[in-house]
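Just one protein chain is left out here, and the rest sit where they should.
Letters A, B and C mark the chains as written, and numbering starts fresh at 1 in each.
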Amino acid sequence: MREMPPSHPFDDDKLREECGVFGVTGVAEAANFVALGLHALQHRGQEAGGIVSYCPEEGFNSARRFGYVRDNFTKASLMGTLPGSIGIGHVRYSTAGSKGNTAIRDVQPFFGEFSMGGAAIAHNGNITNAAALRAELIDRGSIFQSSSDSECIIHLMARSLQRNIPERMKDALRRVEGAFSVVAMTRTKLIGVRDPLGVRPLVLGKIGDGWALSSETCALDIIGAEFVREIAPGEMVVISAEHGVESFRPFEPSPSRFCIFEHVYFSRPDSILGGRSVYETRRQIGVELAREAPVEADIVCPVPDSGTPAAIGFSHESGIPYGMGIIRNQYMGRTFIEPTEQIRNMGVRLKLNVNRALIAGKRVILVDDSVVRGTTSRKIKEMILDAGAKEVHFRIASPPTAWPCFYGVDTPEREKLLASHMTESEMRDYLAVDSLRFISLDGLYRAVGEAGGRDSTCPQYCDACFSGDYPVAPRDMIEKGFRLKAAE
Amino acid sequence: MREMPPSHPFDDDKLREECGVFGVTGVAEAANFVALGLHALQHRGQEAGGIVSYCPEEGFNSARRFGYVRDNFTKASLMGTLPGSIGIGHVRYSTAGSKGNTAIRDVQPFFGEFSMGGAAIAHNGNITNAAALRAELIDRGSIFQSSSDSECIIHLMARSLQRNIPERMKDALRRVEGAFSVVAMTRTKLIGVRDPLGVRPLVLGKIGDGWALSSETCALDIIGAEFVREIAPGEMVVISAEHGVESFRPFEPSPSRFCIFEHVYFSRPDSILGGRSVYETRRQIGVELAREAPVEADIVCPVPDSGTPAAIGFSHESGIPYGMGIIRNQYMGRTFIEPTEQIRNMGVRLKLNVNRALIAGKRVILVDDSVVRGTTSRKIKEMILDAGAKEVHFRIASPPTAWPCFYGVDTPEREKLLASHMTESEMRDYLAVDSLRFISLDGLYRAVGEAGGRDSTCPQYCDACFSGDYPVAPRDMIEKGFRLKAAE
Amino acid sequence: MREMPPSHPFDDDKLREECGVFGVTGVAEAANFVALGLHALQHRGQEAGGIVSYCPEEGFNSARRFGYVRDNFTKASLMGTLPGSIGIGHVRYSTAGSKGNTAIRDVQPFFGEFSMGGAAIAHNGNITNAAALRAELIDRGSIFQSSSDSECIIHLMARSLQRNIPERMKDALRRVEGAFSVVAMTRTKLIGVRDPLGVRPLVLGKIGDGWALSSETCALDIIGAEFVREIAPGEMVVISAEHGVESFRPFEPSPSRFCIFEHVYFSRPDSILGGRSVYETRRQIGVELAREAPVEADIVCPVPDSGTPAAIGFSHESGIPYGMGIIRNQYMGRTFIEPTEQIRNMGVRLKLNVNRALIAGKRVILVDDSVVRGTTSRKIKEMILDAGAKEVHFRIASPPTAWPCFYGVDTPEREKLLASHMTESEMRDYLAVDSLRFISLDGLYRAVGEAGGRDSTCPQYCDACFSGDYPVAPRDMIEKGFRLKAAE
Partner (left out) sequence: MREMPPSHPFDDDKLREECGVFGVTGVAEAANFVALGLHALQHRGQEAGGIVSYCPEEGFNSARRFGYVRDNFTKASLMGTLPGSIGIGHVRYSTAGSKGNTAIRDVQPFFGEFSMGGAAIAHNGNITNAAALRAELIDRGSIFQSSSDSECIIHLMARSLQRNIPERMKDALRRVEGAFSVVAMTRTKLIGVRDPLGVRPLVLGKIGDGWALSSETCALDIIGAEFVREIAPGEMVVISAEHGVESFRPFEPSPSRFCIFEHVYFSRPDSILGGRSVYETRRQIGVELAREAPVEADIVCPVPDSGTPAAIGFSHESGIPYGMGIIRNQYMGRTFIEPTEQIRNMGVRLKLNVNRALIAGKRVILVDDSVVRGTTSRKIKEMILDAGAKEVHFRIASPPTAWPCFYGVDTPEREKLLASHMTESEMRDYLAVDSLRFISLDGLYRAVGEAGGRDSTCPQYCDACFSGDYPVAPRDMIEKGFRLKAAE
């Protein structure tokens, strides 16, 4: 069932992480900490956010809002309705299916009242057998209140025969395929789980006598929590005042396949992933790129803001000076609410302006994180040439994005990905630039610390968006006609 | 799970009908008709309203809002999101349990997606075994999204083994005890059901080639529909383009026990109930009252607006002139949003003012529809005396309200009902008026057309609020400690 | 300069009072009292309201809002910004010129900072030489911030050479022609003024050690103030803690010409005007009408709510029973916000419904307060006939409205007034009713207490809307081409 969309998102030609999750227990006014954590994770989902908290006097309380965390979950009038020392939260972008039609009921955390008490869950990832699960659950009498696939988890829990919530969650997640990092809570327990492949991140932090779970370490920093460790792929942690942090392994063991694009773009540069600084990894990608695809030029400029660390690395390695050739409007946010037609047509100029004086007459290297549809890259190239650049050389800090992601990232359909039907040189001609080079898949693996490059028999990461090598079969999509690489 | 309350209702010492339901099929832009119908039923529930519609191109759509129908469901921007030729709607006051804490999720209609398609239901009444049903359903894995008892119905339907929705609804309603008038819809069918006792009203209307179901006939008038007949107690009608109006009798037969308070106060005076004009019944109550409890006086004044028809009848029968001794502020609405303390203390003066010039020096008969807590009656009496009335005689158009209603009416706890612990003469002393008389129960039955008065072996109406004779045992309340009359 | 209109008013075929004014001094939290007073005067202006208060610590504060008083000036968050023991307020409908285009800057009170301190004024009435004054003031360098004629007064005050504010106000008002009842305030003084003819009402009340000024006595009642007296035509009162109530007569003496339509429709029935109860006057109009224009019939019904007292009087005099043949929807308010086209077409049915059971087969007398365009009367007649009435007789509690008002009442242009181009019998044919009779002008004067009827050489009231006899020449309108009766 549809409800009115809240606003019209302004497309900006990037892959998008769809969710961030955060939870905390053992602190006064937990919801305020959750709000801060979600604010630090806002880059993982800007459309909406939700928080659930629990206190013995008032039970479970929740609030879900469209818009930024800072605009909603900071008001004393709202936060006062979320008392208690345990809470979880979620920020979301929209899923591919319901884009622009999201109802507030689709905003997580989801909540279920079971006979042994209530539980709330927040999910980052994507369930690849959700359609099949949903049909089965409806057939047995479950009533779905949202269009979100993640709601399956709470219904599976409701039908479990186990007598406590952590066991019911194990039951439920064993039926789920795909990628998931889940943060959940009961009246007394904070729970974190990662899928067996560990596709999406999840970390554990310590704050005073309490604990926090977060998609990224940058959200531990904002609340002053100490980073303890990553939750391991396939691990479930159950955190309570009584037993501290208990670790379980509810799934069959499996080799890790962490999303390599988290290093390239999704995660914040000040986060730590797999023991490595994201900023340093990105700078190293620039170094690799300068080695793989050197070019004579006068200046290295990032496409702001995500291309910045790789541009710095390229400059360091190549010795070509670094400069800000493109200036980003700080007041853009991600959306123009209900833009007029004239404003909609302004496109990239609303967000970026060329620093003409720096660019005029120069041979310019532009470092960007990725090329998706190529539409923005074309416009940037035109702006640079209009400003009088003599040459434009694109260097891209990821391999060509040729395949959609089915593990919790918003990607266009395959045919809309420029790299799905063009070679690197065709793309160069299409973009009409003097040169265009992507980092190689091996170069990327080296930059993330795999000195030997990609292990093609058993890749160390999920790189399906580059390679078409999907570690979990996207069952629902195959039902709908998606063809795997092997089938082409 | 609680969410923020929308506003603080302003108590005004009346029993309150909790819901109105309306549905229509076979008309273009059905949702607009539903909005009009709900506007005409607004007196049955002012807190919130919801509409669901269906069209083949866009499926089911819904909108639920706090506030008046006229303030929400009239905007083209909202109504444009509710296309289709079939729709149902609901207006609600809050239930006793959740007053002031209602979440938008508690606002009906409720919707469920079943394997054979979706259904939406709107419920007027109260389920007296809801707590037991809810516990049983949760135990089997149903997840409740609201705190509303009415949600049980949709979960019972989801678990039915029947292969079509009307049969599932029969299954579900056979498990439900209490009072219910239900309007429901599928993609092609409009469905109406009344409980076996027919406690709450439900009528059928014809509009062009289409049909309407409504709590009251006044809502048929507003859309220009013709009043066809009442849905009978225990009847289910299923209305479709294919088969027209089909009638079923899914329950065990039972003698009718329609709520007599609908005649006294809840229904609009321009509605027809049981073949009788509500206005005329109320005028007749005034006539009976003048016969039962005559008094010498100079003027008969209604407590506006609900006491007006009985006051007219009292004047007709007694020959004492009718006059407007109390003037109601038209701009009051039912609530003052977030009143300051000073304004809250103004109480009844915000809504009523005495017409001093008419009252001064007079012996005044005040006709009111009921006495609940007695707080408002006291204040009105004081206003009348302050204005210089020589005598004040209260005549009440209903018997003493001594028992709470458990069938869809918001009543205070028993001990807060003035008549639960005071006789008529004690109440007169408490209110400090020259005389106070309630219509007798037999007089009330005569006014509604039962010439022989109340049949005490098998009462023709539900009059539990006056008699303590509950036609359906209030099972959940008994569990919580409520004692029936027999047990006292 | 135009700004966006706030909403689309829903025409309902009545003349409209355009303003109500209220002020209080010598009470704690004066703004709360002003809000209550304005709430009681809401019938005089529903579009917007404003309050100014003063306290020594924070100076002058103001708040102006579109919408009802009860929806805005009741929130603690807003009222807390209006501290102090002196305050004035204003409610407004829109003036003919700017209907639908009102900006918040047009909402009164207006405020001006002079060299001897600030002053705020609220004006009920209309300045008939405003265009000329405005042009003259602009020519000398005044900058108008609103499109409101009333702003002239504050600019005239600013340019006065007098050294204190009451004297400046006298200077200003001596330049103003037309009708005005003004409530104003300085840091220490509450001021009230009526124009020499006393066209619009203004009364003085006492509350504790403080004082109140109000358009009507009903607003004194709501705050518990005692009605002291009316401000006399041509009188200015200056109220201060130091000197109490001082009375001045700044204008040339002139015979009184109070607006007779205040008795007929504008004022609330529970107010006292010229020592007479408005309710009783209206009832007496019904009595006169029954004498002047008797007819055989079965029932007398008011067109709610304004026709009610006259219908009661008609019933009393004629002996024909009184009944509620038309039921008003309590939840209508005056507007449907942004109605869809379908709802807009519903017209009168949204507000009124016929009580069919009472009307069917009867000869019905309908008593209404006035006929303006006649559009609503036609629709009501159709509803009554559709409900099965045998005969319909209209009795109108005012003479034919044939001339526009230029003294603060919103009237259609002359040619749109039905009575401007039709005789009584032509109107009867146009409305297609069995009979139609208006009260005579003499009958109306008798009802307001002038036993000898209207003194045609020197009428006791302003009755220009009936007679075309304008006590003050409408100078600006004559400039624009309006032709007086003598000129026809």
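One rule holds for everything that comes next: a residue touches a chain if its C-beta (ideal position, glycine included) is under 8 Å from a C-beta of that chain, and two chains touch if they have at least 3 such contacts.
The model shown is predicted, which means the values in this text are computed figures rather than measured ones.
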Among the chains presented, those that the missing one touches: A, C
Among C:28, C:138 or C:360, residue touching the chain not depicted: C:138
Residue in contact with the excluded chain [from A:43, A:105 or A:189]: A:43
Contact with the hidden chain (one of C:16, C:155 or C:475): C:155
Residue ranges of subunit C at the interface with the undisplayed chain: 1-4, 52, 58-63, 78, 81, 104-105, 111-115, 118, 135, 138-145, 154-155, 158-160
Subunit A residues touching the omitted chain (full complex): 29, 32, 35-36, 39-40, 42-43, 46, 68-71, 74-77, 79, 218, 221-222, 224, 268-270, 272, 276-277, 279-280, 283, 305, 308-309, 312, 315-316, 321-324, 327, 329-333, 336-343, 346, 349-350, 353-358
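Note that only the chains that are shown with their structure count from here on.
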For subunit A paired with subunit B, centre-to-centre distance based on mean C-alpha positions, whole Å: 50
Inter-centroid spacing, subunit C versus subunit B (mean Cα positions, whole Å): 37
Residue numbers of subunit B (touch at least two other chains): none
